[in-house]
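What follows is a single structure, and I will ask about it in a moment.
All protein chains but one are shown at their positions in the complex.
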Amino acid sequence: MKIPLAQIAELLGAELQGDPQKVIRGVAPFESAGPYDITVAASAKFVKRIAQTNAGAVIVPRKVGELEQNLLPVEHPMVAFVHVAQQFHPPPEPVARIHSQAAVGQDVKFGESVDIGPCAVVGDRVRIGNRVVIGPGAVLGDDTVIGDEVHLHPNVTILARCRVGSRVVVHSGTVIGSDGFGFAPDGKRYHKQPHTGIVIIGDDVEIGANNTIDRATFGETRIGNGVKTDNLVHIAHNVRIGDNSVIVSQVGISGSVTVGDNVTLAGQAGVAGHLNIGDNAIVGPRAGIAKDVPPGQVMMGAPEMPHKLWLRVQRIIPLLPELKKRLDDLEKRLAQLTPDKGE
Amino acid sequence: MKIPLAQIAELLGAELQGDPQKVIRGVAPFESAGPYDITVAASAKFVKRIAQTNAGAVIVPRKVGELEQNLLPVEHPMVAFVHVAQQFHPPPEPVARIHSQAAVGQDVKFGESVDIGPCAVVGDRVRIGNRVVIGPGAVLGDDTVIGDEVHLHPNVTILARCRVGSRVVVHSGTVIGSDGFGFAPDGKRYHKQPHTGIVIIGDDVEIGANNTIDRATFGETRIGNGVKTDNLVHIAHNVRIGDNSVIVSQVGISGSVTVGDNVTLAGQAGVAGHLNIGDNAIVGPRAGIAKDVPPGQVMMGAPEMPHKLWLRVQRIIPLLPELKKRLDDLEKRLAQLTPDKGE
Partner (left out) sequence: MKIPLAQIAELLGAELQGDPQKVIRGVAPFESAGPYDITVAASAKFVKRIAQTNAGAVIVPRKVGELEQNLLPVEHPMVAFVHVAQQFHPPPEPVARIHSQAAVGQDVKFGESVDIGPCAVVGDRVRIGNRVVIGPGAVLGDDTVIGDEVHLHPNVTILARCRVGSRVVVHSGTVIGSDGFGFAPDGKRYHKQPHTGIVIIGDDVEIGANNTIDRATFGETRIGNGVKTDNLVHIAHNVRIGDNSVIVSQVGISGSVTVGDNVTLAGQAGVAGHLNIGDNAIVGPRAGIAKDVPPGQVMMGAPEMPHKLWLRVQRIIPLLPELKKRLDDLEKRLAQLTPDKGE
């Protein structure tokens, strides 16, 4: 694929500094970009080094001075770079195909250009939108509903009655709609709560590999529009995640938690049951959240603390042996000052 | 489905306060229950609000005073509610079917009413009990043994020679019988220990989605009767888990650990190798257990501590910067008192 810079500038709405006829053949990282690649210098660190790159063009933040390189100044350089990368690497256009070794149930409704891979299984009464790819080995339970332009990668499992929006990607090994962990104890053993609810996944969502998203006990577990999850994430029954929130790898979210919009939960964090994580909050890596997080707060650690306090605490913890010695020493010195009061 | 209250009262062994002819059509949560639903008020919080519910009937703890609502007093309200929910949502009765796109090996023995889904794979010499569902894409290795009334959800993998009891549910993506992590180092590289053992799963067990339960090096990894695991749980080789223990999401149990009966391991906890967790012990969320836990103990945190101590430690950790300042200050004041002793 070859795209002239003028066309890329138009795509990005950028005012090109350089040669509009210059032809670009691909995208590449800053370090390895060659004369036919476009790259990006999003941060000051890379902007300083633009003169050294061999790249055919560089996407830069607004207001970079004159240079010999072909430059495309934009407000969000990484977003612009991603848009160009998407031009060079469009997702393959699905072709209408039901592989002879796929298994399709009764009363299934397909949109246009649905590709069902070998050994994929589609249950009864499933509804699938347009331009959908169901990868090899993926399983769609009875009565599931899948929107348009969805890509379910190989060996994904979506269980009965769950609903997936449009422009959703689900990576391999992920399970959507498993029963929640709900058992009533009688003091000796546990009795299983039937899980009659479902999972609803919004539009423009991407779910990583080997996630588990449990169906609600009653009603719905809800993943909002634009949510992105990394790998090995656990989302329990009746959780609600707002729009455009980001959940990094190995996070665990307990039952009935509400996560707001634009929240970030960093890797390996855990959230206890029934809590609220407010809009725009950030939960730090490996944090253990045991109480509500107000909107906009940055909470770190376990026990969780505001970010600034946490930074100070982190610095003191390795000093504890020294602090203990100083305390011991103070006691001795004070005992010497007040010998009659010594124990 | 319609069930008169008299029949529900009989099922629960409860003395109905209200109209025995009242017909119930479903179960629902306290907040949203309508006039044909039965709900539950298990805790004082909900009992106080019974007068406000629209539910057709409410399951309550023993000894709730007279009210207009239809009431079913029982000792374990949540257990009773679950039993009623199970009446309204019985698991589908399996029908005898081997899907034409399933693959079944040689010398397989089936009980009655075994349902093998499309693209499920059953190895050679497998023995399967009565009323078993093997979901689409599930794989049973050679010589596996499956009891009665077992439900293996789609894309479950049970590897060669492992044994599963009766009334067991395994959720999607779970792997039972993978090789344990056993390698002998020679100082340069690692040599793989063949894993000749198996996994044995007891009766009435439920295993969550995307668990991994490794086979023993020799002998058996054992999951006791009535055990329930949540999602993304890791159970290493030669682990033994007693009866009716509960393992919450993302817990990791290292090799050769013994977990007693009625133990709870809360979410994201980890247990180091070869330890004993005594009967009725509770391990808190995200705890890192590095030594044995005596029976009945509640251990929290990392390093692990008894619950009461841990609560106090948790309150102090955010105070560390302040405590350090107070220590600095004390030293200065003491130095002023004893100037000739200053360093």
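First chain written, first letter: the chains are A and B, and each begins at residue 1.
Rule of thumb we're sticking to: a contact is a pair of C-beta atoms (placed from the backbone, for glycine too) under 8 Å apart; a residue touches a chain by one contact, two chains touch by 3 or more.
This is a predicted model, so every value here is computed, not measured.
One of A:G56, A:G177, A:G208 or A:G260 touches the chain omitted from the figure, and that residue is A:G208. When the whole complex is considered, the residue among B:V114, B:I207 or B:M305 that touches the unshown chain is B:M305.
Note that of A:E10, A:D107, A:D186 or A:E331, the residue touching the chain absent from this view is A:E331.
Contact with the chain that does not appear here is found for just one residue of B:G173, B:G202, B:G260 or B:G284, B:G173.
Residue B:Q101 is the one among B:N54, B:Q101, B:N130 or B:Q297 that touches the chain missing from this view.
One chain of the complex is left out; on subunit A, the residues touching it are 27-29, 32, 76, 78-79, 81-83, 85-86, 88-89, 99, 101, 117-119, 135-137, 153-155, 169, 171-173, 204, 206, 208-210, 226, 228, 230-232, 244, 246, 248-250, 267-268, 285-286, 314, 317-318, 320-321, 323-324, 327, 330-331, 334, 337-338, 341. The set of subunit B residues touching the chain not shown comprises 101, 103, 119-121, 137, 139, 141, 155, 157, 159, 173-175, 178-179, 181, 183-194, 196, 210-212, 214, 217-219, 232, 234, 236, 250, 252, 254, 268, 270, 272, 288, 290, 302-303, 305, 309, 312-313, 316-317, 319, 323, 326-327, 330, 333-334, 337.
Operating definition for what follows: only the chains that are shown with their structure count from here on.
Centroids built from CA atoms put subunit B at 26 Å from subunit A.
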